[in-house]
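Of the protein chains in this complex, one is absent; all others appear in place.
Right after this comes subunit A.
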Amino acid sequence: MSLFHRLFPHPLLTVLLTVVWLMMVNEYTINSLLFGFLLATIIPFATRSYWPQRPKLRNPLMVVEFILVVLWDIVIANITVARLVLFQRNADFRPAYISIPLELKSPEAITVLAGTITMTPGTVTSDTSNKGHSLLVHCLHAPDPDAIRDEIKTRYERRLKEIFE
């Protein structure tokens, strides 16, 4: 293992932390850049034993598309849920738990998928199965649970699979 990799076990994380630090101090000077870089070197180095593997991004351009799709879906989700809350009688709600079998393998991808499901229309990720091969999702209003499962699989899981695996 080269010296560079030993000093920077996660180069992308180092860049990300530096940028986050600069945005936090909201002041773009050499001073804060250097201090941010110092922190961004120490933190990945000190926590490297918790991240033994480096998550691979196979397709960084897809990340942009994924973020845009998710942001758009969050806006739609807000409107959908607001309409359900305001205009639907409680007796008409059909809440349901659905099980989503996963094709994703990497823990990072599954985490992103679970977070995405929670932020989008009427679904909250509640649990994973004991060996991590499926997600338990609660739906606020699910007249057709299979359709929701298929949408999650085609809309988010397919994209994440292209990004991470």
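Going forward, contacts are C-beta pairs under 8 Å (C-beta built on N, C-alpha and C of every residue); 3 or more make two chains touch, one makes a residue touch a chain; residues count from 1.
One rule holds for everything that comes next: contacts and distances are computed from a predicted model.
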| item | value |
| --- | --- |
| Hidden subunit of the complex - UniProt protein name among "Nitrite reductase (NAD(P)H) small subunit", "Electron transfer flavoprotein subunit beta", "NADH-quinone oxidoreductase subunit A" or "Multicomponent K+:H+ antiporter subunit G" | "Multicomponent K+:H+ antiporter subunit G" |
| Touch list for subunit A against the chain that is not drawn | 20, 23-24, 26, 74-75, 77-78, 81-82, 85-86, 90, 93, 95, 97-99, 101, 114-115, 118-119, 121-122, 124-134, 136, 138, 140 |
